[in-house]
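Every protein chain except one is present and positioned as in the full complex.
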Amino acid sequence: MNSIEIRDLVLRFGKTTVLQDLDLDIEQGEFLVLLGSSGCGKSTLLNCIAGLLEVSEGQIFINGRNVTWEEPKDRGIGMVFQSYALYPQMTVKGNLSFGLKNAGASKEEIEKRIKNASQMLQIENLLQRKPAELSGGQRQRVAIGRALVRDADVFLFDEPLSNLDAKLRTELRVELKQLHKRLQNTMIYVTHDQIEAMTLADRIAIMKNGFIQQLDSPATIYNRPKNKFVAGFIGSPAMNFLEGTLDCTGEPHFVVGEAKIPLAGYEFSQNLEGKTQSSFGIRPEHIVYGEEAQKAPFNAKVTVDVFEPMGSDTQVWAHVEGQNFRFRIDGRDKIANGDEMLIGFDPACASIFHGETEERI
Amino acid sequence: MSAGRAQAFWLRNLTAKIAAIPMILTSLVIFIGCSIWTVVYSFTSSRSLPVTDFVGFRQYERLFGAHRWSLAVENIAIYGVLTLVFALTVGFILAALLDQKIRFESIFRTIFLYPYAMSFIVTGVVWQWMFNPGLGIQHFVRQLGFENFTFDLISNRNTVIYAIAIAGIWQITGFAMVLMLAGLRAVDDQIWKASRVDGIPAWKTYVMIIIPMMRGVFVTSLVIIAAGIVKLYDLVVAMTNGGPGFASDVPAMYVYNWLFERANLGHAMAASTMMLLTVLIIMVPWFYMEYGRKNKN
Partner (left out) sequence: MKNEPKGPRPRKAFSPGRIMLYSILVVAAIYYALPLYIMIVTSLKGMPEIRMGNIFAPPVEVTFAPWVKAWDSACTGLYCEGLKVGFWNSVKITVPSVIVSIAVASVNGYALVNWKFKGSEFFFAVLIFGSFIPYQVMLYPLVIITRELGIFGSLWAVIFVHTIFGMPLLTLIFRNYFAALPEELFKAARVDGAGFWGIYWKVLVPMATPIFVVAVILQVTGIWNDFLFGIVFAGQPNFPMTVQLNNIVNTTQGIKEYNVNMAATMLTAMVPLVIYFVSGRFFVRGIAAGAVKG
C-alpha cells in the first residue's frame, strides 16, 4: 500500500493556480524530496498534504485513508519548519509535550515519548532550556523532536536546514539520514539545495510552475534527465548544451556547425527519423582531456577563453563551433588563456533534447 | 592625517553640532533643566512669583493633607487602572478578531480608530452630551418605558470619574488595537501552522503561545498609554471641569489650578513633582529594560 497518494490535486489562490492536476504516489518508508526553484509550489504542496491549506480540487490519501477533509492533527503527520517555529516562551520540554498534553495523553506516555525522542536527537540535557538559549542546530533538533513525539506515520520537512550555516547543515543532513534509517517512516522533504536532494532522497520530484517535471531516483535524474529543464537544474556546474541537428538518416549523429558527433552507445528514448533540431547536453564532469581525450569516441580541439581555479579542480570556459562550453580539469594542471586543448567525451553519457518540446530524445 | 584635514573634519562635524543645538538645548534646558527647576521650587514658599525661600517639605505636608489632592490621586488611579485594563484587553480582543481574515477589515479598523484622531476636548464634549441626564441616554431609555432607569454617572460625585473613564477608553482603544494588530501580524505564521499540526485550538494558541510572545507589544502599549494617563487634563476640562465640586479633579488639573488660578507656585510645584515621581517609577524600569539591555548587547 502506498503511504501517500495524491489524486488530481489543484490548488488556487484566488485566480492564480499554483498546483495543477498533480498526481503523486509515495511508498511506505520512502524518503521523497521535492526540489525546485523558489516559488514553484513546493511548500504549497507540502501544506496541502499537511492539511494547512485546503485543496481546491482533488484528493489526498494517507495510509489508504482519505484525509482530504481532515484537520492536520488527525492526519498522522509531523511537520518541521524552516524557521523552526518553536513556541518561544516554553521550555524545550514544554514544546515537545504541548501537543500531546492537549490531545489528552497520559503523563507516563508523554514522559516516555519525550525521553525516546530526546535520546534519539541528543537533546536530553536541553529539556529545561528556552528556545532562545539554543543554537540554530539545537533548535532544529527540537523542532524535529516535536514532530517525532507525535508518533506520526509521515514526516514533512519544509526546508528544515536552510537557516543553518553550511557546516551544521552537513552534520544535520547526515543525522536526518540516520534518523530515517532507524525510523523507516515516510518522509517528504522540501529543499532547493540539490546536494541535500541527491544525498537524502530515495526519489526526487523536480517541480516547476506547479508541475512535477520528473520523479525518479537521484541517479536516474542525474544521468537520464527527462527534459532540458531537469537537465539544466540538476548538476553543478550546469550541463553544457550545444545547439545543432540530430541526423538519423544513416548512422545517428549530431551535427554542430562543422563538427559531427557520432552517437554510438547513446540510448534513445524516442524513435526519430530524418533530421531534428535539438540540443546536445553533456555534463562538464563527463568531459575528458589530454591523453584520455584521444581515446574518447569523440574529440575536438578547443581554445581556452577563461579559467577559474577552485582548488581541487579548475573550471575552464572554451567554445566549440562558436558555442560556449565548460569543463573541469585537475587543479594541479597548468593552464593559460589562449591555450589549445584537446577534449573528448563519450556520447553514451550525453542527453539529447528535442528543440521544440525540450523532451529527452 | 594632516593637521589641516583634521581641522576640516572637525569643522564639518561642527555644522552637525550646530544643527543639533535645538535638540541639545531641548533635552538639557527644557527636559532636564525645567524639571529640576520645578523640583527645587517645590521646596520654597513661592506664591505668585518664584522666590528662593526654602521651607523644606512644608508644601508636601500641605499637599498630602489636602483632601482635594487625595481625591485627584484617587481619581487618576481609578481612571488609570480602568483605562489600562480595558484599552489593552479590548484592544487585543478587537485586534485578534480582525486578524481572522475578516471581510471589510479596513472599514472596521477605520471605525475603531477614528476616536483617536480627535481632540480630547471633542471627545469630552460629545460624551458630556450623551451622559446628559435630561436629554441623553438616560432620557432615551426612560422614553422606552423604563421610568426608573438611571444612568447619571456624570452628575454624581461618586461616579463621575467612571463617566470620564468611559470616554477616555472609547478614545484610546483603537490606538491599542492598532499596536496589537501590528504585533499579531508580526507573529511568524509558521508558529500558527505548527500549533495547528499539534492540534491546539485557536483560542488556546492565543492564550498560551501568542500572548506570551507579544509581551513586548503589551509593555510598550502599556507604557505609552500610562504616560498619557498621567497627563490627563483636557478630557476632564471638557467633560466636567473637575466637578461636581472637585469630585473629578485629577493631578494635572490640580497643578494647573494652583499655578494659574490660585497663584501658589510652591504648592503647584510640589504637586507636579509628585507627578514626575510617578512617571519615573513607571518609566525608569522600562527604560532600563529597553535601552540598558540593548546597549549591553
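A and B are the chain letters, set down in written order, and residue numbers restart from 1 in every chain.
We adopt the following convention: contacts are C-beta pairs under 8 Å (C-beta built on N, C-alpha and C of every residue); 3 or more make two chains touch, one makes a residue touch a chain.
Because the structure is predicted, anything quoted here is derived from the model rather than measured.
One of A:21, A:57 or A:308 touches the chain omitted from the figure, and that residue is A:57. Contact residues of chain A toward the unshown chain are 54-59, 66-69. Listed here are the chain B residues that touch the chain not shown: 12-13, 15-17, 19-20, 22-24, 26-35, 37-38, 50, 94, 97-98, 100, 102, 106, 108-123, 125-130, 132, 135-137, 139-140, 143, 170, 173-175, 178-179, 182, 220-221, 223-224, 227, 230-231, 233-234, 237-238, 241, 251-252, 255-256, 259-260, 265, 268-269, 271-273, 275-276, 279, 282-283, 287, 290-291, 294.
Just so we're on the same page, only the chains that are shown with their structure count from here on.
Computed centre separation for the pair chain A/chain B is 56 angstrom, with centres defined by C-alpha atoms. Only residues 47, 50-52, 71-74, 77-79, 81-90, 98-99, 102-103, 146, 150 of chain A touch chain B when the two sit together in their complex.
Only residues 188, 190-191, 193-201, 204, 208-209, 212-213, 215 of chain B touch chain A when the two sit together in their complex.
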